[in-house]
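Of the protein chains in this complex, all but one are displayed in their positions.
Let's look at chain A:
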Amino acid sequence: MQEPELLQEGLSLMGMGMGFVFVFLTVLVISVTLMSKLIGRFQPAQVAAPNGRNNAKSSTPKGQDDEVMAVISAAVHRYRSSRRK
């Protein structure tokens, strides 16, 4: 390949490549934003649901914790008192 030609090819590949990368990712940004909006509109519960579930999850263990603590301390107490005798 002739040398000025090689340089020109390189330059055009640079311009075209960079341009295409930007166009493609711009299209991706637009479609992702649209997708998020669509999903948000048709399934608003979907976003809220994980929060609700998390709350439920974090509330049950708390109740359980107290119960478990009570059981453990009772067991420890009984074990210690049985050992002493």
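Annotations for the structure displayed:
Note that a residue touches a chain if its C-beta (ideal position, glycine included) is under 8 Å from a C-beta of that chain, and two chains touch if they have at least 3 such contacts; residues count from 1.
The rule we apply is simple: contacts and distances are computed from a predicted model.
UniProt lists the omitted chain of the complex under the protein name "Oxaloacetate decarboxylase beta chain" (options: "Oxaloacetate decarboxylase beta chain", "Zn-ribbon domain-containing OB-fold protein", "Lactate utilization protein C" or "NADH-quinone oxidoreductase subunit H").
Take chain A: the residues that touch the chain left off the picture are 1, 3-4, 6-7, 9-11, 13-14, 16-18, 20-22, 24-29, 31-33, 35-36, 39-40, 43, 46-47, 50-51.
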